[in-house]
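Only one protein chain is missing; all other protein chains are in place.
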């Protein structure tokens, strides 16, 4: 949570280094996920957010204590950035009791309510109305909290998106809607699913404030998120934030991406990797970088070890938690 | 259907008289509906479009042979304007075999497929995706036909609206979306259900052409509809038409309108009745008007007589038409 | 014992909960100034104000979903979905979200949300405003389903639904709103999952819900003229279901008719028949008979509508069939 922040001032070098550390941790974590999935250790199917780490970190670092998020099918980054320990995330992917959802959820259903993660959602757009409702609860109780929904460009085509933004604006609830615009919905490129280029137009239908930001620039994301959160928190209405970003991996782990030119991926990896961009900008000494990398790698590796040593649920536990 | 029209030229006085005749017919018809409902003769519940006749007539008169419409819960006007004989509409309201849906549908489910009425819909927004699909069929088959959806301001809040307009624009199908913006959704005034004033903004989220028109001015509606239909028919994409209009009656027949200031209704009746406006504009001689009125009243009365003489379905007919 | 209509009883439960508890609020289409399309929330805006009696846009998905989010965040929202036919617009939020949040989170979350909805034919609302869909929700672990048939049950069950920590879909029947009946002086919950035996009998058990409870009671009286003694059981909560009461009744009577307004095929009666034939196999003297709507959408014309939906005489005929008297 952003406790260090001095209002109105851009992120300091120290803070940017922290952002880098966290983005790198998410990256190494997700690379492990890919590796362990390929090794056949992870059940189900998984989506990594490699390339989109700056959005998760930039937004979550701008949150304050008590703020809540809803995530998507591509949830590891948001979850880690919101404060859940990688061990618990990895244990969940292994279906263990020590997992953040105790093995009931899996990769697409990471919840950590204590830390304000109201749940990842495997239904595109499925988390948005809940965020409006959470924000409404905050408003009704007069609490200075904000509810934030993450979702992709593809999610802006579903009715749930429309109804949620409309309701949020109508009721002026403290919500922020963060669109991670990677210009793909699964295999479908934006030109096949979006009739517009400029995604901020989506907010005009509701008269909602919108902001566009370079989602590969964590500082820019952080600043935009702070502004958006402040507006929402101050009761000046919800905000739609479009973070243009890139998906450097497949849609799901193992996706051969037949629908996408190889060069596009290579080019994006070279020029738009948010971690490389920040590293360059910080002019980090090689040894500082390597230390950071070793640390991130170690945490990621530890998480695998932690998860593997975890406990399998008992089969009959499946009948618990159906009702409160 | 607009067979008389000369392209690019505004409606002649003759045509405006026709429009007036038709609007008046719809008005007298719906007044009969109110009367017969109050007399306890009509089952179910009914919505009249008193005050909104100019939209139905203006749009439907601009249609060409082969064009189709989908209507709403407030369907009598659209249906009559699209060419169904008032007798058949009234017979449907009485639940008779001679009704346009043979008694299966009722007021909110008037269909007349032969005349291009693909059906009224009692689900708000429910008819929109079908219109996109009909337009897609026309496009795939290369037919120069347009599909038109009517709906209210309240309907622009439902997800179906969003998904339908998005899809229509994305695929550039020949569809026209006519929003009858009477600033009420049932009892709920616009300020309680819409976060924006200017409804054309709803189209911006899709990059769709939009037009605003005074829905009380039948000529303006007709002209806008012609333009919109032409764009759609020419393959230049769908159009969103917002017709600002007024509901001079209750939401449903018998609605005491406790939620609406009496003066608002009185004032609107005085200043915004589309029939009075057109009558004044045409400077119709009293006797012409009276003749027109007599004729409309006669047709409306005849329709009641026709309907009452109609045949009740046999009870067991209820099990027909479940499957083709 | 004061007497209230079914409508007043429902309003009373909501209002009393809102008086006692700030976390309770209601939202839905046209529930404020207009008091709801069935008049159930009439007067509540005046008492509680627009923050707690919230008119919504026509956005069934979002308002149910907002209810979920508010519930997860500590409120006890009551969402009115004007007609149960419009539940078709909110199924994703109900089935994918409300029903599963607690489970998918491994028990971290609870969703104390009540969805009130109503419907029912018999007054020619047409095919899109008249179907009964309660059966769908019984197939969804994580949801509770209530269907009250009397004012007292409506008030007590709604009270329990509001204070239940799970999502509850609360079905009301359109034709019962003006039904008057005694209610306890003090408002109190009725445990979810407990049937009410409306009438005891020896020969046949009728399990009936909603409007059909009243049709069953009529049928039972007529059957009595024929010397057939009928027990009428209203489960009231369809999920969880009081199987015990139903099965015990059938073991006693050895015959069972199940009656609801929903379409017979794949309706609640199928589940009851499946349970009863299983739990009372050796007791049954006749097959379980099902009564419900014929297999068609609800037609508009009154004569056809009348034909499609079930009435007391259909229940009576089923009773007689189980007695071998048709």
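So that you can tell them apart, the chains are marked A, B and C in the order they are listed, and the count of residues begins at 1 in each.
Here is the rule we use: a contact is a pair of C-beta atoms (placed from the backbone, for glycine too) under 8 Å apart; a residue touches a chain by one contact, two chains touch by 3 or more.
All of these numbers come straight from a predicted model, not from anything done at the bench.
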item	value
Which displayed chains the hidden chain touches across the whole complex	A, B, C
Sole residue of A:20, A:185, A:208 or A:246 that reaches the chain not shown, by the stated touch rule	A:185
Positions on subunit B where the hidden chain makes contact	68, 99-105, 109, 111-114, 118-119, 121, 123, 126, 128-138, 140-141, 147, 159-160, 163-164, 166-167, 170-171, 320-324
Touch list for subunit A against the chain that is not drawn	43-45, 92, 95-96, 101, 103-109, 121-126, 154-155, 157-160, 185-188, 192-194, 258-259, 312-319, 322
Absent-chain interface as seen on subunit C, which is shown	85-86, 88-89, 91-92, 94-96, 99-100, 103-104, 126-128, 133, 135-136, 138-142, 239, 262-263, 265-271, 273-274, 277-279, 281, 284, 286-290, 295-297, 299-300
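The rule is simple: only the chains that are shown with their structure count from here on.
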item	value
Averaged-CA centre spacing for the pair subunit C and subunit B, given as whole angstrom	36
Inter-chain centre distance, subunit A versus subunit C - centres from mean C-alpha coordinates, in Å	40
Subunit A and subunit B: spacing of chain centres that average the CA atoms, whole Å	45
Where subunit B touches two or more other chains, by residue	157-160, 192-194
Residues of subunit C engaged with two or more neighbouring chains	56-57, 59, 61-62
